[in-house]
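What follows is a short report on a single structure.
Missing here is one protein chain; the remaining ones are kept as they sit in the complex.
Right, chain A next:
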Amino acid sequence: MTVCNFFLQGRCRYGDKCWNEHPTGGNRGGGFGNRVWVNPSQQKGGYIQPSSFSSHGTEEWGRGGGGGGGADWGRGGGGGSGGIIQMDMDIWESSGQWGFSCYSSFKTSLSGFTDLSPEELRLEYYSTRASGDLQSYVNGINQLLNQWRSRIQELKVMNPATRTALVRERHTHTHTHTHTHTHTHTVTVTINNPAPQASSSGFGSAAATGFGFSTSIYASTTASHIQQKYMRVASSHFLQERTIALKYPSSLRNTVLEQMLLLHVLSEYGDQIIKSILAIAPVLILNISDHIGFGAPAPAQANTFSFAAPSGGFGSSTAPSSTGFGTSSALSASSFSFAAPTTDKPAATSGFGTASGFSSTLNTGGGFGSGFGAEAPAAAGSGSSFGRATGSADRALDSLFSHESNMTPEELNQFKAKRFTLGQIPLKPPPANMLVV
């Protein structure tokens, strides 16, 4: 039997005929007169008392289970945390109040709500009216409305997944907006269609500089763990665009781990941005090849993607640059059969089909496993036997190998010999043309 909320306030109009329980010794005469003034800190340890109308809000006129959400009222704040949120959602939905507002409970902001003032929407309307395209405004508003409604529904229903997400949010850094640290690196991805917003997951302190990872990382760490540990994802959306900013320590720049992080996070967002993933795929592969010393990867590879936004950052070893990726530019179908990366293995392993020009050597998983240490540039010189990349390896070879004229005769002899003589091992790399493949 639910406890009658109104009785607890001293104003149940049904009295003995009430269908709900009137506990004896409960608060009576809880102060009708000055109900208006609520001192938040006197209730439930400092939280604002929810409106007393919620429990009756969704019932039929008159009679009805007055208890509803009222069971939580007057029982102390601890166990009722879910209950208060649900009551607030009920009120919010039924009261006709402004929906594009943030919401917080127990001092933490709940994610999933966009904060937009009426003036901002009005300005948007006026601007689009001036440009003649009101339909896009209306569509945008409808999308936002649907997001709001579904979020409210989620919180009202409060299934276990939502609850754990909320608890996680509460325990971690609660600000969902970005703040920039000078040592983090930002990649911004602009998405055309707003997907249901991923709740901002917990972030550890992203301050890990000097992140030296070893090969064991790949064995033991899943990409999602890495994501939680290092990345700070914030999304803002207004109308039809949605931007996700990924932040992670600069020490990860130009590393394979960075590619994995991007892959994993982007893959989370589903169909809408599968195009971006495809776009990144060749970059990743190219970059991976950089690290293992394929030399300047033929930039021509990048040309198979009609990929508008970023400038020539693809051929080089810079990470996907911070310009928006502009998914609206349709990518011409790549020759990759890109399976959504779910594993923690570097993308080099299975599933990439014929990455043109890279197939044979890429897929030698054995050679890579060890060579994939963090010391990325150094990996190039490590003993794994990869031959020259097709063609254009010469430029890179200059940096990897010495020139013959730089060698002393002793060194040349050492290289020519079948085996090195202890004590006379050259300290310079051999000339390229002396390599035996």
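Here are a few things to note about the model shown:
In this section, a residue touches a chain if its C-beta (ideal position, glycine included) is under 8 Å from a C-beta of that chain, and two chains touch if they have at least 3 such contacts; residues count from 1.
Here, contacts and distances are computed from a predicted model.
Only one chain is not pictured, and the protein name UniProt records for it, out of "Hemoglobin, alpha embryonic 5", "Rae1 protein homolog", "Dynein light chain Tctex-type 3" or "Translocon-associated protein subunit delta", is "Rae1 protein homolog".
Residue A:G96 is the one among A:G96, A:G132 or A:G423 that touches the chain not shown. Within the full complex, the residue among A:S117, A:T164 or A:N413 touching the omitted chain is A:S117. Interface note: of A:S109, A:T162 or A:S402, the residue touching the hidden chain in the full complex is A:S109. Although one chain is hidden here, its contacts on chain A can still be listed: residues 11, 32, 34-42, 46, 48, 51-53, 56-59, 61-62, 88, 91, 93-105, 107, 109, 115-123, 125-126, 137-138, 141, 145, 175-177, 179.
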